[in-house]
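Have a look at this one.
Here we show just some of the chains, and they stay where they sit in the whole.
Going by the order they are written in, the chains are A and B; count residues from 1 in each one.
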């Protein structure tokens, strides 16, 4: 069984994060938290999200799983006013999620989770760590958009840099170490990523002021940030694109 | 003859209501009021609008009729700033409407009203009456949009409900009787309507906080609301869609 009440803003953060990679996802509900692990259809990126029961206004659940369509959740979120609470209840007889906002109740068919994988989060040993303001990432992405469809993320003892190289122009967004919240990088590392994936991941961050990035050279990037005012956490993992020459 | 001055906001309400059903309409001007009666081209809906002379800043008219193109009126309304007054005058020699906003004057050819019918508003004996906040109707429509292209309007001693049934999901927006301004319904009634028509009618309500609905079972709905701060009134009539089974 599952029954919960949650602020629309918290649910919106969860839906924004998950829908960045998949249209439908398996939500694992448990006594203490809800978790979602999902890999995008192209197997380029992974999300690992945890929402503590404390992020809910009310929460009651046994172990179970719910297959949820992200577009339907977005439709419901569009009905909610600022600060409004959304109530959810699993109707097990009809395998429906019953979602209520104000006077509106939607009975929503759940998605079959049989075909959904349980991705394992790989353990990576990434040598560099950067804690950067989300705004800096957004600005770096905006600056790169017209230049190339790839960006390089770089960390060094001097700071964190996002670089985009085009045919005629290049853009560098350099955050020197004294403008970072934290940096650990003994030597310079650099990996190249598809801009669209990285951009969508950063756009999914709605409230966290800072993001933690773990980086290596030609290695995946791990991106961590808080949701629900610290009562939940997201880990994104994005595969690198190997550069043909330098 | 016809000569009048009217606040842009009042004219905008009138144009929004009439253009919901028709592109061109016959405005009947009289000593005490302007009225418009029109049926949409598919003969599914009817509007019956009255604007008292008191809704105008200045008003002088003999009996007459003006065929007006709604798109042209919208263009003029886009020129008006908040609170601005629009002056209108019928130039009978050239059969033009001369409309002035600020320093701008548009001389607008009138539409031939010869082919425009004078629809008779049918007298209906509708057993249920509901006075509901416009916001509730808007929310019910938004919730229904992705579910189906029809909605059912229901009234019962318990309250007023808007229901939309899709293939997998359904949505109910229930306003219990204590959240309604007024309800008269001895027994339960229910009629099904095309969502697009009903939605456009509700979108045409710009200032009225409440709407009065008259309902029956498999009967048209009559929708009444005030415009121009009470100095005008709109009656919409919308035909039901008969459900094949239940």
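FYI, a contact is a pair of C-beta atoms (placed from the backbone, for glycine too) under 8 Å apart; a residue touches a chain by one contact, two chains touch by 3 or more.
On a predicted model such as this, the values are computed, not experimentally measured, just so you know.
Whole-complex tally (this structure file, single sequence, 2 chains shown): 3 copies.
Quick note on the criterion: only the chains that are shown with their structure count from here on.
Work out the mean CA point of chain A and of chain B, and you get 45 Å between them.
Partner chain B is touched in their complex by these residues of chain A: 72, 75, 78-79, 102-109. Of all residues in chain B, those touching chain A in their complex are 136, 139-140, 142-143, 145-147, 168-176, 179.
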